[in-house]
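The other protein chains are all here in position, but one chain of the complex has been omitted.
All chains are identified by letter, namely A and B, in their written order; residue positions are counted from 1 within each chain.
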Amino acid sequence: MSVDEVTEPALTGHDGGVGSVPLLEVTDLRVRFSTRGRRVQAVNGLSYRLEAGRMLAIIGESGSGKSVSSRALMGLLPGTARISGSARFQGQELLGLSEREMRRHRGADIAMVFQDPSRSLNPTMRIGTQITEAVRAHAGLTRKAAYDRAVELLHLVRLPAAERRFHEYPHQLSGGMRQRVMIAIALAANPKLLIADEATTALDVTTQAQIMELLLELQQRLDTAIIMISHDLGLAASYAHDVIVMYAGRAVEYASAKRLFGHVRMPYTQALLGAIPRLDRPPHADLPVTPGQPPDLTDLPPGCPFAPRCFRAGQECREQEPPFTEHEAGHWWSCWHPCEDTVGAVQAVDTVEAGTGGRHRRTGVAPHGATEGPRA
Amino acid sequence: MAMVDASTVLRTEEPRRGRTWLRHVELAVPVTLLVLVLGGCFLWPVIGAVPAPVGGNVLDSNLPMFSPGHLLGTDPNGNDVWSRILYGGRNSLIVGVSVNLLGLLVGGTLGAVSAFLGGLTDTIIMRVLDVLIAFPSLVLVLAVAQSLGPSQLNTIFALAFFSVPAFARIARAATLSLRERPFMAAAALCGTKTRRMLFRHIAPNIAPQLITFSMLGMGVTIVIEGALSFLGLGIPAPAPSWGNMISEGQQSLSATPMLVVWPCVALFLTVLAFNLLGETLRSRWSDR
Partner (left out) sequence: MAEPLIATPAPGRGGALVTVLRSPSLRLVGRRLLLAVPIVLGVSILTFLVLSLIPGNAAQLLLGPEATPAQIAALNHQMGLDQPAVLRYLHWLGGALHGDLGKSLVSQQPVADELGSRLGVSGELVGLAFVFSLGAAIPLALLAARRPNKLIDRISMLVSITGLSVANYVFALLLVLLFAVQLTVFPAMGYVPLSQGAGANLQSMFLPSVAVAFPLFCLYTRFLRGDLVDQLQGEDYIVTARAKGIGPWQVLLRHAFRNSSFGLITVVGLNLGTLIGATVIIEQIFALPGIGQLLLQAINTRDYTVVQDCVVVFAIVAVLANLVTDLLYAVLDPRIRYGNG
């Protein structure tokens, strides 16, 4: 594969989509903030596509731009943001819509579940009202009908004692229950795309697994596409169809989960995988931690942003930014010295699956258009 | 240089044009005003030729503005208005500074020590403070001022009576929150003596809040002193105070309104300067 100049990545459907118009197509998304006289390039050219009913995981450290890119889709960024590029939802351009037009999409087409349910729910409003508010935002239902729908949603997210919980306040619920309520709110108007922005980060591991299972089940039942934003590669490996890895506002690797973990290319992804604790390492062995810090987004050096910390970095890495191209079929990356397939890479896949308890995707009802079965 | 990443920008304010310029202005304006006011009241009578604020000739009463020798005219007693404004300001400012200084030192110490010691002492002091603060203070200040007789010193005393609990409460709250901080625990573990803890650790950290409060308190004190003097219970006539000037002027409001307006303007500008300065300090120092 030649890696000459920067080309607009021509995204083709890969690994199983039925082709046709993708649900979401993001092209060269860039988001810039001007804050306190400094410019922050939070997202620097992000492109991907998502088919209906599939789950895309966007993985990155905090500050990599993953949350910002998703909020840009929904128009939820503060007024200091300057957005460019394209994001087409079912063929319609989302960027640059007026606030009023954007409101029609929010909730009804795209919904979001946020990280911290204790802060994302209004503490002085009953949870039932917060759900019916979402229901009635896009449908003129009577109070009774809205109530019924809200209770139905609470059952859908498997919240016990739904009728009673309807009248309760957020602080009367546990963290996991609050997150279920958040999911119920997000699903209220039947969106086709659900963005889970670090939805399980604030929860303990057990609850995290439960919520992920719930999301999975909902995806299969409602055929909702999900974008899962996280820093947890293990989650991505266990649940996502496709994975994008972001660093310093850029996508650095993009492939189906199977492909990515089986054939890691980008050293950054490799480093992330390597840092997951493994049971077969000798006890008290040091974790291979990548030295250094993510770069300051107001003062990005030329070349690849990961170069200062990269164990494979060469001279050209520090001078010229590698293009993000489809170097292999269905596998994009941005690197001058990608990793080769080694034993280490295969081990990494085992690690990931072992680390998450070897959980696999359930077969159940195959989502529309997917030809992939359960991963081994 | 602080690291800026995308997560910090998600909670940004709406953009404000010319922010740096504004920051300078919001400090420069009140400071300039204060310099003018303080300079005017304390220095001008010394270096300039200003007629005496009392003992004027009744034959010169009610001269209009810009009369020779009387910039703002005279009042019904023949006293020069401009001079009374300056000297009146001097009197009011002395009261303000004294009251707030007393409050800061006595109240601040009381509150900090009480919070630091904790236990029964703290509870008792707190209850007493609660009683004092529950009160509509103007009412008791009136009674106290009357009981002592109108004079500048008594006014200071009466107002300090309520300034001290207010400062004590602020100092107490600030000290309580400071106590929880790790550096306090660290200092205690080193065996630092109480006195040193108070002076070296607590005082510098609660000082900004107390100073800000005293700036805002200056405005309040000057206004209340004005009210007292207005009601005849503050600085006694014929000595000038903006409050008693307003009161005297009120009697001939329709005929000579400017006799009321000038002291009102002086009062307003002074309080405004202190309030702006206090607000600017508060926003600067709470960013730390």
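A few comments on the model shown:
As a working rule, contacts are C-beta pairs under 8 Å (C-beta built on N, C-alpha and C of every residue); 3 or more make two chains touch, one makes a residue touch a chain.
Keep in mind it's a predicted model, so treat the numbers as computed, not measured.
Remark: the omitted chain is touched by one listed residue; of A:R49, A:H138, A:H263 or A:H331 this is A:H138.
Per the touch definition above, the residue from A:V68, A:A189, A:M228 or A:C317 contacting the chain not shown is A:A189. Screening A:V151, A:L173, A:L216 or A:A257 against the full complex identifies A:L173 as the residue touching the chain left out.
Mapped onto chain B, the interface with the missing chain covers residues 11-14, 16, 130-140, 142-144, 146-149, 219, 223, 226-227, 230-231, 233, 246, 250, 253-254, 257, 260-261, 264, 267-268, 271-272, 275-276, 279.
Interface with the hidden chain, as seen from chain A, comprises residues 74, 76, 78, 99, 103-108, 111-112, 114, 116, 119-126, 133-134, 137-138, 158, 160, 164, 167-169, 171-174, 176-177, 182, 185-186, 188-189, 210.
In this text, only the chains that are shown with their structure count from here on.
Averaging Cα coordinates per chain places chain A and chain B 55 Å apart.
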